[in-house]
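Only a portion of the chains appears, each positioned as in the full assembly.
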Amino acid sequence: MSEFQALKQQCYEANMQLPKLGLVLFTFGNASVVDRERSVFAIKPSGVPYDTLQPEDIVIVDFEGNPVEGSKRPSSDTKTHALLFKQWTGIGGIVHTHSTYATAWAQTQLDIPILGTTHADHLTADVPCAPPMSDELIEGDYEHQTGWQIINEFEKRSLSPSEVEMILVGNHAPFTWGKTVEKAVYHSAVLEELARLAYLSCTLRPGVSRLKDALIRKHYERKHGANSYYGQS
Amino acid sequence: MSEFQALKQQCYEANMQLPKLGLVLFTFGNASVVDRERSVFAIKPSGVPYDTLQPEDIVIVDFEGNPVEGSKRPSSDTKTHALLFKQWTGIGGIVHTHSTYATAWAQTQLDIPILGTTHADHLTADVPCAPPMSDELIEGDYEHQTGWQIINEFEKRSLSPSEVEMILVGNHAPFTWGKTVEKAVYHSAVLEELARLAYLSCTLRPGVSRLKDALIRKHYERKHGANSYYGQS
Amino acid sequence: MSEFQALKQQCYEANMQLPKLGLVLFTFGNASVVDRERSVFAIKPSGVPYDTLQPEDIVIVDFEGNPVEGSKRPSSDTKTHALLFKQWTGIGGIVHTHSTYATAWAQTQLDIPILGTTHADHLTADVPCAPPMSDELIEGDYEHQTGWQIINEFEKRSLSPSEVEMILVGNHAPFTWGKTVEKAVYHSAVLEELARLAYLSCTLRPGVSRLKDALIRKHYERKHGANSYYGQS
């Protein structure tokens, strides 16, 4: 039996949450889970429909994107996951979807503005939208460069991937992550709802104002601060 | 067996209606039921997912928000519920959600205008949107102040909580209530539909007119007036 | 056993289609079936939820709106149905809902323009929106006057209720009808989809043009004309 059995099972279960949460159509998405001790991660195979996906189809890959175990070709987005796992050592799982409202925002190249406490419960910044990369980078090692596109945008904006756990890749679609892959899946569903709320507010009242700082701090702190009092301890 | 068993069961069942009616994502909502004789209320525990929630998880709290029975931490919004139950002695249940269309309206800080008879069947006023509170209040006893924010808005507008049983807290989300918690749940679903109808009408025809007074009175009276003839007697 | 047993059963089944087709929330709708020989019709009782509705709850009423059989109070919209059945002798069933997109159009007091062949497959005119009635009429015999509001709008526009089988009552909601109640239910679902399509087209391209006459005629005729070739003969 493979030493990666549990990792594959966890990855499989996370992937199966995506259609259940209404975040993927056909094969448009993938989830991955890292094993920091072995420096590998498990990821969905490319183009396999969710209704036939099995735990043993999950592919094990190293941080350069090289296959370690599995008979199938890994997701075409594997190199993006690999770079994020390699560079951001605090994250445990990554999810990529083309969920409808988040992708519609990515297509506009606009950040999703923080307009309410639902957003502030999860992050204190607008959801960043990274601009498309240069033609040279696109024509080069595209998926690897997509990883840099995300990381560079975080550095440019001085954002921490442990505080802002989601991004829109401009003209493409969202990526989310988290300490665990279950958290990454949760962030994908939250992002889709934040994108939908902001779409509705912005079309109803163009030029709507951002949430004020005191409310941003209050809602974020009550869930994530040192004295948080949300949830069970 | 707890003297609050029936109260917990009623609270549990009301909470379980929220995901069934499509009003909550993950844990974004809570319902509470008061016991006026004992001056306590039952409320959902904080951050517990609906699919694992059990009747025995429900927490009993007094009108100052102090825990009376239960091993879990109550909802982080408990002090808002507590103040409303204490001040508004005619209400029996409260529901808070982040339902999509109502929350999108709250994010715009606009009242939901009364545009049709679906709205007038339930209330004769626009659904009020309370402005965000001052930074001092936010940084103080926030959830308690949210209760005052709601009550003060009703006083400022001379609205009665027995006639208007819903409000949007600006930049946050809706609260609804009713003589019973079942009515409060019903009002949350009605509010979400009123918010959706008004969103569609306002984006289709910006500047659309409010419903005329004669129709407001007629529809409200046939359901709620002294000579109402809607429903079974 | 009641002589109206079959009529009640047919009415019950038509009413139960409304939540199944996503056209009603809670009790916001009703369907009725006429018995032309006995000059009565069957209609849903007022305010009874669909999930507890039984065939024996259906009420039998005459064309003046007087109860003939049944222990429950009939729908509060009964007098509107009664007048339509009395005046329009070719119709066999009526449906009233507050379906979302159709109601949002009614709230704007705009006709639903004929923009495509989906619309022309069912009717050659814009879906008419009747203006709200005068305050005097509202304060009088309101539901009876709603029937006249519909009939007068058809006369004013020279429309035939056998060709245009749907209307929006301004600021209120849609009514549909048909040779049978099953057709009336079908028209309610079709109207909701036409309303949704037109909402999307009008918000995507404000000022979008009406369908040209040749296409209106072609699509209507191939389904409803003397030489129709749609469906099975």
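Residue numbering begins at 1 within each chain, and the chains themselves are lettered A, B and C in the order written.
Please note the rule applied: a contact is a pair of C-beta atoms (placed from the backbone, for glycine too) under 8 Å apart; a residue touches a chain by one contact, two chains touch by 3 or more.
Keep in mind the model is a prediction, meaning the values are calculated, not measured.
Summary of assembly composition: all chains derive from one sequence, 3 are present in place, and the complete complex in the structure file consists of 4 copies.
In this section, only the chains that are shown with their structure count from here on.
Chain contacts here run in a simple line, from one end chain through to the other with no loop closing. For the pair chain A and chain B, the fraction of shared interface numbers is less than half, so the two copies use mostly different residues to meet. With centres computed from CA atoms alone, B is the chain lying nearest the middle of all the protein shown.
One inter-chain figure worth recording: chain A and chain B are separated by 33 Å, centre to centre, where each centre is the mean of the chain's CA atoms.
Averaging Cα coordinates per chain places chain A and chain C 47 Å apart. Across the assembly, chain B contributes 203 as residues in contact with two or more other chains.
Remark: chain C residues 25-26, 28, 45-48, 72-73, 76, 98, 100-101, 103-110, 132, 135, 138-139, 142, 171-173, 199, 202-203 touch chain B in the complex. The residues of chain A lying in touch with chain B in their complex are 115-118, 186, 189-190, 193, 196-198, 200-201, 203-205, 208-209, 211-215, 218, 222, 229-233.
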